[in-house]
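Note that one protein chain is taken out, while the other chains of the complex remain in position.
Now for chain A:
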Amino acid sequence: MPTLSVFLDVPLAPKTVGKLLDDFQKDDNPNKVYLAYEVCMTVNEVPWLPPVVPKTLMKLAHDPSHSYEYLPEHGLEAFIRVATELLVGQHSPAIVENRVGGVHTIGGSGAIRLGAMFLKDWHRGPRVVYLQPSQKEQHGLIFQEMGFIIREYAFWDPYRLASDTGKLFDVVEHAPERSIVVLYNPGSFILPRKKWTKLAKVMKRKQIFLFFDVLDQGFISGDPDRDNKILRYFVTQGFEFFCSQCFSSSFGLYDECIGNLIVVALSNKALLHIRSQLDSYARYMWCSPPALGSRVITTILSNPALRREWKKSLRGVVENIMLTREKVKEKLRLLGTPGSWEHITEQDGMHSFLGISVDQVDYLVTKKHIYIPKTGQFNLTCINNQNIDYIAQSINEAILAIGLGPQPREPPTTDSVVLEDSELHIPGLKGEGTKFSGLAALLRSKK
């Protein structure tokens, strides 16, 4: 027996996730506020759970016919069906033509992992993946693990204080042919139909492979169908693509990690082949997926009354987010805070850019105990009647203390589209931690 440990040379991996939360939890200031949660919060500062979910959980727990037998390798068929219908729409040509299907995965990350493994083995093209900053840490690490080079692109323009989804044109134009582009929450894209037509043409010409990432279907507009119009447009245009689908926010069941990798193929045969390969990757990672979460979602989505109830509560949350946006803007206006705050109400979804500088963010964190990621991207559901005044006053103070408030302005010319190969360090290969550079650092994800 060697007297030395065989693990002697294993370095300690620095903690990259949860540093901000750690600091928040250690902070004993009574006014402290955490605006960086990933999950949707209620006014009582607990994660939101649609009332129909606990009800369904209770019902399932008392179902005497239920047994704990293994799910099939690619998961619960009924779940995959309802989830696919929710994504592409019940009457989608892909459903009619029997060329869309899925593999039930361990959350959105599991879906990305499975898709990335498949693309590594079967996608002929440059090993380049385009990602948005908010996905970079999570998905970027996965693609990098699979040997892809990560390039990031951003829609949020910190100079004009607006999301500019038109930037996707630049991305696609600059990307090598057959690149992979990950589109995060396409529901939040604001582009006229004509532009989409054009974009689809360019993508087709350059044989771009689309990998959609639908995280909070329904959280953009309050209507799950409306949120997916763009994805459905690509279906009708005959694209073959992957979509990672995650149900964590929309059903509040973060802890059950319910995901799907949806495959839209060109034919039923291709679909069967692709799915059989995906099954074999899953076989050696998790064998078969966990059941409870998918049973809850299947129960709710296939029962019209429960489905209505779920959609109604979803709409309630989204309306509340919109209201919070209005309130924050109004409070800042009443305080006479310098700068334009229109961008607060012009964005949508659960997370938004506050549009303030890194120094101002730092001021909020250190002086006011308001925890915001360096990007200035915050979770609107963390704001409630108890803390909104304090937050607005603190933002006002930060702006007055450190320079001007947000002001739309022309960006420096060099920054228009900077797509650099990222240096996300893979643990265990070169160094440790995650390094960001240049504009990438400025636009860094919310984590």
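We adopt the following convention: a contact is a pair of C-beta atoms (placed from the backbone, for glycine too) under 8 Å apart; a residue touches a chain by one contact, two chains touch by 3 or more; residues count from 1.
The criterion applied here is as follows: contacts and distances are computed from a predicted model.
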Name check vs UniProt for the chain missing from the figure, options "NMDA receptor-regulated protein 1-domain-containing protein", "ATP synthase protein 8", "Aspartate aminotransferase" or "General transcription and DNA repair factor IIH subunit TFB4", returns "Aspartate aminotransferase"
Out of A:Ser280, A:Gln386 or A:Gln407, which touches the unshown chain?
-> A:Ser280
Pick from A:Ile149, A:Leu272, A:Met322 or A:Val358: which residue touches the chain that isn't shown?
-> A:Leu272
Which residue of A:Glu152, A:Asp213, A:Glu256 or A:Asp348 touches the chain not shown here | A:Glu256
For chain A, which residues reach the chain that was dropped from this view?
-> 1-2, 4-13, 15, 17, 38-39, 46-47, 49, 54, 57-58, 60-62, 66-73, 91-99, 105-110, 113, 121-124, 138, 141-142, 145, 178, 207, 209, 235-238, 240, 248, 252-257, 265-270, 272-274, 276-277, 279-281, 283-293, 427-429
